[in-house]
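Written out below as structure tokens is the structure these notes cover.
Our next item is chain A:
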Amino acid sequence: STWTGGDDQPASPLACDATVTAVPPGDYNGGEPTDAPDRNGKPLRVVDIPKLVGVGYFNSTASGIQEAAKELGSMTVTTDGPTRANIDEQITFIDNYITSGVDGILFAANDPVAIAPVLKRALEAGINVVGYDADAEPDARQWFVNQAEPNGVAKSMIDQLASEIGEEGSFAIVTSTFTTPNQARWITEMAAYAEKCHPKLKFLETVEAQEDNILSFNQAQTLINKYGDELKGILGMTSVATPAASEAVQQNNLCGKVAVVGLALPNAMKPYVNNDCVKSTILWSTVDLGYAAGMAMRAVADGTLKPGDTTFKAGRLGDLQIVNQSQILLGAPKVFTKVDINDFDF
Partner candidate 1 sequence: MRTEAEPIVALRAIEKSFGPVSVLKGVDFDLRPGEVHALMGENGAGKSTLIRIMSGAHQPNAGTVEIDGRARRLDGPRDAQDRGIAVVHQELLLFPALTVAENIFTGHAPRTPRGTLDWGAMRRDARAILDRLDCPDLDVDETVSKLSVANRQRVEIARALSRNARVLVMDEPTAALAEADVRRLLDVVRSLRAEGVGIVYVSHRMNEIFEIADRVTVLRDGGTIATRPVGEVTEAALVSMMVGRDIDELFPKEDIPIGETVLEVRGLAHAGKVRDVSFAVRAGEILGIAGLVGSGRTELAQTIFGVTPATEGEILIDGRPVTVGSVREAIDRRIAYVPEDRAQHGLVRPQTIRENVSMAILDRLTRRSVVDTSRETALAEDAIRRFAIRARGPGQVVAQLSGGNQQKVVIAKWLATDPRILILDEPTRGVDVGAKTEIHKLMNQLARQGLAIIMISSELPEVLGMSDRILVMNGGRMTAILDRSEATPDTVGTAMMTGHAA
Partner candidate 2 sequence: MRGPTLSRRLSASGQEILLLAALVALFLVVGWINPRFVSQNNLTSIFVGNAYIAVAAIGMSMVIISGHIDVSVGALIGVLATVSGLLVTGGYPVWLSWLLPVLLGGVVNAGLGVLIAYLKVPSIIATLAMLSILRGGLITVTGGAWISGLPPSFQLAQFRLFDVPSPVWFMIVMTVGFAFVLRSTAFGRAIYAVGGNPEAAEASGIPYKATIVKVFALHGLIAGVSATLFATQLQVIQSTVPNGLELIVITAAVVGGVSILGGVGTVVGSTLAAILFAAIGSSLIFLNVSAYWLRAVQGILILATVLADMARRGRTG
């Protein structure tokens, strides 16, 4: 089946080689809070509302945000959100925090459009709004901290895959659900990039596995059984699917025969990377992502991060580039291997 990315945006595959063309960010297209009080230097009460609470991924972004808050000293952050990745409940949470009168809202959107009206209401109430991990419509927030551009993620994944399974290998994808915007976007970009730069890679199919460990394991297992020797690689699109796929490969004694490439937290992948069953795992530092978001929130409130900037100075991360009119780019996704994976703890 062809992938459309869940939205109407066209894919924009990067160049096949490592050339990175620096693109000027363009005119700021984010929103502005209405009649925001002067918060420069004043204590900030901020709420962080991720897609859902109780998953490792957002636990580590939350810890990054706390790190920033601690470093700044003038900002208190509470993380709260729905227990299911549900557009409706997330909206209710934001709504309640607008009423309770916070100074800033950090969010990772379950749906960019659905969340927009309530975020706009937050801006109208004079609240500073900054997104991370999953964006909303630009005018519904001020800035978005982009962990990696979708085409960048796609390039890392496909390049890594091709290097492991060869240019003519066959692969399948395990994702959460088809409707999750980030994953859908990445898969679209991967398809486009693979066609452009690795045209002989053979895409077999994509299976859904929710954010469910055992289901991911079962689905990977089924793919292995179905394709037998034909299957050379599995792409895990979520931090749940990748370790589960690795486990399936390991339990089937296919280490070295079936490659697993995917997004995952280093901690979850250490067992497989350390025993050489899996070569790498790709991810940005989720802690840094939260840290940058926290820093950006303070800077927006202080007025030091403003439209027209081309870089943003994010504490220990140094200068981050501003791209796509109103996004702060964390950097390229990182490929963790046996060499360095044990240096990270998240």
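The rule is simple: a contact is a pair of C-beta atoms (placed from the backbone, for glycine too) under 8 Å apart; a residue touches a chain by one contact, two chains touch by 3 or more; residues count from 1.
How were these picked? Simply put, all candidates are chains of the complex that A comes from, given by their letters.
From a predicted model like this one, the values you see are computed outputs, not experimental measurements.
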Checklist outcome for this item: This complex places chain A in touch with one candidate of 1 or 2, number 2
Next on the checklist: Taking the touch rule as given, give the residues of chain A at its contact with candidate 2 in the complex, in rising order.
Outcome noted: 1, 53-56, 59, 83-84, 178, 205-208, 210-214, 217-219, 221-226, 228, 240, 243-244, 247, 251-252, 265, 267-268, 270-271
